[in-house]
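The complex appears here minus one protein chain, its other protein chains still in place.
On to chain A.
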Amino acid sequence: MLKYANPTNFLALAGRLIPWLAAATALSLGAGLFLTFFVAPDDYQQGSSVKIMYLHVPSAWLSMMCYVIMTSAALGTIVWRHPLADAAQKAAAPLGAIFTLLCLVTGSLWGKPMWGTWWVWDARLTSVLVLFLIYLGLIGLWQTIEEPAQAARAAAILTLVGVVNIPIIKFSVDWWNTLHQPASVFKIGGPAISGSMLWPLLIMAVAFTFLFLTLHLMAIRNEILRRRLRRLSIDAAHAEEKSEATA
């Protein structure tokens, strides 16, 4: 395991893994979408608009999982000051922002026919919106600080401060009476959702997780290469300065 903490070994591993992960993403996403549109039944109340759930719920899970992964990478940055943790952190922020946006947009599209409104200011929606804003703030912080190691430590601190929001999102539907329905899959006493809908949902969740892992690995690889390019251009500039000084 420790062997892959070396960025060069990690690049080799990522290069081997990415095609497999991409294939797994394509397979599971294809199967999930097929099940969603042709196998999963319509809801007796909601009709076919219930199918938005198969996009909405997995992107909501991924928006939080991405933050948890980013938090563990932030710990790696603070404790070990490891460049790989920096890259994992930086790569996760835009992905998390996209999944959160996807969750908000699909939820809004689902809310219009079901609740009769695009948006309500209830606890669940507001806390997910705050998560989205935290992601945007982190992206802004990454773009503002030029020195990568320094940007990584600043982003890590903000990530660790913002992690208080994750339990608030998870439990907001239990703590407050909201329009958003409470948890129905991961709850004590087993899922309160019919198997004919649960299986497509779980397969879509697996597909989204594979999609995230593929994109995350690719983004980490890009970030490592970008850092090397930066290093090389700095070295080249130094070498040029030296040769000019001697000439």
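Criterion: contacts are C-beta pairs under 8 Å (C-beta built on N, C-alpha and C of every residue); 3 or more make two chains touch, one makes a residue touch a chain; residues count from 1.
In the analysis below, contacts and distances are computed from a predicted model.
Choosing from "Short-chain fatty acyl-CoA regulator family protein", "Heme exporter protein B", "(2Fe-2S)-binding protein" or "sn-glycerol-3-phosphate transport system permease protein UgpA", the protein name stored in UniProt for the chain missing from the display reads "Heme exporter protein B". Shown as candidates are A:Leu75, A:Leu160 or A:Leu213; the residue that touches the absent chain is A:Leu160. Residue A:Gly140 is the one among A:Gly140, A:Pro167 or A:Pro182 that touches the chain not shown. Annotation: of A:Ser49, A:Ser108 or A:Thr126, A:Thr126 touches the absent chain (contact as defined above). Chain A residues in contact with the hidden partner, per the touch definition given at the top, are 78, 126, 130, 133-134, 136-137, 140-141, 144-145, 147, 149-150, 153-154, 157-158, 160-162.
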